[in-house]
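Here the complex is missing a single protein chain, while all its other protein chains stay put.
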Amino acid sequence: MKKLGMVVTLIVLIGAVWGFLRTKPDDTKIEKLVLTGSSTVAPLAVEIGKRFESLHSNVRVDVQTGGSSRGVSDARAGLADIGMASRALKDDEKDLLSFTVALDGISVILNKANPVEALNKQQIIDIYTGKIINWKDVGGNDAPITVVNKAEGRSTLELFLHYFGLKNTEVKPQVVIGDNQQGIKTVVGNPDAIGYVSVGTAEYEAGQGAAIKLLPLEGIAASVENVRNRSFPLSRPLNLVTHTEPAGIAKDFIEFAGSTQVNDLIEAQYFVPIPR
Amino acid sequence: MSLSRADRQLITLLRGCALLAAVIVLLILLFLVKESWPVLQHVALTRFVSDASWHPVDGLYKLTPMLSATLYSTLGAVFLAAPLGIASALFSRYYAPPFLAGCYRRLIELLAGIPSVVYGFWGLITLAPLIGRLHPPGVSLLAGILVLTLMILPTVALTADAALAAVPIAYLRGAAALGLSRWGLISGVALPAARSGIIAGIMLAAGRAIGETMAVLMVAGNVVQQPLGLFDSVRTLTSNIALEMAYATGEHRAALFVSGVALMSTVLVVVGTAELLSREPHHD
Partner (left out) sequence: MTKNTLATGLIWLAAILVSGVFFWLLSDILIHGLPHLSWSFLVEAPRNAGRSGGIGSIIVSTVLILAVAMVTAAPLSLATAVLLSEFTRYDSVFGRLVRSSLDVLAGVPSIVFGLFGNAFFCIYLDLGFSILSGGLTLACMVLPILIRTAEEGLQATPNDYRLAAAALGMSRSAALVHLLLTTATPALVAGLMLGIGRAVAETAALIFTSGYVDRMPDSLFDSGRALSVHIYDLSMNVAGGDTNAYSSALVLIILLLIINSIAMNLAKQWLHRSVVTV
């Protein structure tokens, strides 16, 4: 009886594996579009891809992550049809073409319990370079400031540094984070923290009751609306990148992603559609 | 001792399988060296120790604070997890009533399968703020050590449990017949007999601790500085790779792979020393 059970299990297992281990999908019937790159753009690309697939029945859109530089290098090497980058192309990447799909603003955030309501440019610079180390020097409680910075190479960091005229070697953080969500959760968990994350995400989380507040920059409130009407000064582009002039379904996809048909998807990810 | 032909064929096949592990290690090392080549061509190896700081975008590549962070967090975690894990195994083998022991063992097996991101998430949301109230900023070496301990404890506990299960019951009965107390039996007979299995478990756990990426990334603070106290924010070599790989290009990317090589070399040295030091006589 035991032997029979074993044999049955083995047959079922082998059958299942064989059933799945068919030859690679027939490429002539189904066209596959591969996107790799930024994990910020990836969720948006997945949703755009699903809508694209529903409009074109023989197309499959596969999205992989790995980071903006992965996206750029894969597009260049032909390992991906389209690369995703959450930044503008650098000088040594000018052999590639980029198509902006959405904008993402950057906002400085504080913990909600922090009585400070606004900081001017110089104060933020002094906090981040370690010249001001206690909240009482900017009108807050008597508590040491926990400075939260982003990891090196990230586009949010570079935009932040560029806007405030700083170099990363000058910044003296107490905590370094990677993704936006990590930044938000760090500030939520520490009443004396200051950090910067994507505007859309911060606005959403604050609306959901997370204990953060967004600081206005030079008097302009940090909101998705203000990024949209270009009054908010700090924002980065979300780009689709190709090596050569796109053709075929890649071209269709990029056009689709740049059209107003996907505005609701962009807003659902808390990014800002660019005016068409 | 002479072997039949079937046995000899079997052995050749098995040797091939066994060498696979060594081959994979070699391939991984080659891969790491190949990817770090672009930076090794212009940057002397000593600079990875002597540069002022880690700011690869500006061409500064000091790795040593991160190496210390890796070592401290691993040692701390193993130091905490080993006694707790062994105690857990002893509990489920010798102290708990059978039903409780079974439940406890199921619990530990379950915890071996919880993704590192869940541990990290919990650490960031629950543990770090608690530590922060003691001493800001909360995300720190201590948080990293505690989360790592939780993650590697199941490894120690389950392997120790299996090792203790393999102690021949004749030994235990003999000890009981001699009138040893329960603890005397454990410390004098069971633990020494299970020693090699327990040590193997601790080595596996240490390996897991050194290689853990995601959870430590979320709770250790990630500031590149020499850890001077438990509450300092630190960055381990693995977190560094995970944190910066997504956006690194060219030399920066290659420098990250150099830290991968540094890590593997450290592991090689530690494993090699452990292997040379242990000259246990084993039955053949």
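Order of writing sets the labels: A and B. Residues in every chain begin at 1.
Convention: a residue touches a chain if its C-beta (ideal position, glycine included) is under 8 Å from a C-beta of that chain, and two chains touch if they have at least 3 such contacts.
Owing to the predicted nature of the structure, the values given are computational and were not obtained by experimental measurement.
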(request) Taking the complete complex into account, tell me which visible chains touch the one left out. (result) A, B
(message) For review purposes, identify every residue of chain B that touches the missing chain, sorted by number.
(response) 3-4, 6-7, 10-11, 13-15, 17-22, 24-25, 27-28, 31-32, 35, 83-84, 87-88, 90-92, 95-96, 104, 106-119, 121-122, 126, 150, 153-155, 158-159, 161-163, 165-169, 181-184, 186-187, 194, 196-197, 200-201, 203-204, 206-208, 210-214, 237-238, 241-242, 245, 260, 263-264, 267-268, 271-272, 274-275, 279-280, 282-284
(request) May I ask you to list the residues on chain A that touch the chain which is not drawn? (result) 2, 5-6, 9, 13, 16-17, 20-22, 24-25, 39-40, 42-44, 46-47, 60, 62-66, 79, 179-182, 200-201, 204-205, 208, 268-270
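Going forward, only the chains that are shown with their structure count from here on.
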(request) Could you pull out which chain A residues touch chain B in their complex? (result) 38-39, 66-70, 72-73, 90, 143-144, 146, 151-155, 167-169, 173-178, 182, 185-186, 189-190, 192-193
(request) Mind listing the chain B positions that touch chain A in their complex? (result) 53, 55-58, 60, 124-125, 128-129, 132, 136-139, 217-218, 221-224, 233, 235, 242-249, 252-253
